[in-house]
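As you look at this complex, bear in mind that one protein chain is not there, while each of the others sits in place.
On to chain A.
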Amino acid sequence: MELLVPEIGLVVFQTIAFLLLMFVLAKFAWKPVLAAIKEREHNIDEALNKAELAKQEMVRLAAQNEESMKEARAERDLMLKEAKTLKDSIVNEAKHQAHTEGAKLIEKARIEIENQKKAALAELKDQVSSLSIDIAERVLRNQLADKAKQQDFVAGLLKDIELN
């Protein structure tokens, strides 16, 4: 069949044209293009790897952050606790001190009151005694105003003395 018989002219043209095309494209198209694609793929891979590493670093940092946060929180709690106990002890101490101080003051006041009372009583005694002497003097003066009465009284006194 005629269709299956290659024509020499087309065979020659095809061979020359195709080989030329292949060599020109190989040198000026395929080589740079494939190299560029390869390089870009390499870059993309590298970038992805780097991103992955950065992600891991981030995770690590986040964990570290969390850890230090936890530590800080624990430390804060500890400090608060310490402060609380300190405060409690201070308050207690103050209370105690106030108590003893109050007790001391009360004791002092009591002693003072006692003293004052004693002084007042002593003075009262003095005054009572002087008043009674005064009264007694006045009564005596009054009673001994006339001579009869004086004699009665002396007689009575003498009588008492004799009785005693």
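By definition in this document, a residue touches a chain if its C-beta (ideal position, glycine included) is under 8 Å from a C-beta of that chain, and two chains touch if they have at least 3 such contacts; residues count from 1.
The definition used in the following text is that contacts and distances are computed from a predicted model.
Trainee: Looking only at the UniProt record of the hidden chain, which name from "ATP synthase subunit a", "Oligopeptide transport system permease protein OppC", "Polysaccharide ABC transporter ATP-binding protein" or "Aminotransferase class I/II-fold pyridoxal phosphate-dependent enzyme" is the right one?
Mentor: "ATP synthase subunit a"
Trainee: Pick from A:15, A:64 or A:116: which residue touches the chain that isn't shown?
Mentor: The single option touching the absent chain is A:15.
Trainee: Give the residue, chosen from A:26, A:105, A:120 or A:155, that touches the chain omitted from the document.
Mentor: Per the contact definition at the top, the residue touching the missing chain is A:26.
Trainee: Touching residues of chain A against the unshown chain: what are they?
Mentor: For chain A, the residues touching the absent chain are 2-15, 17-22, 24-26, 28-34, 36-37, 39-40, 43.
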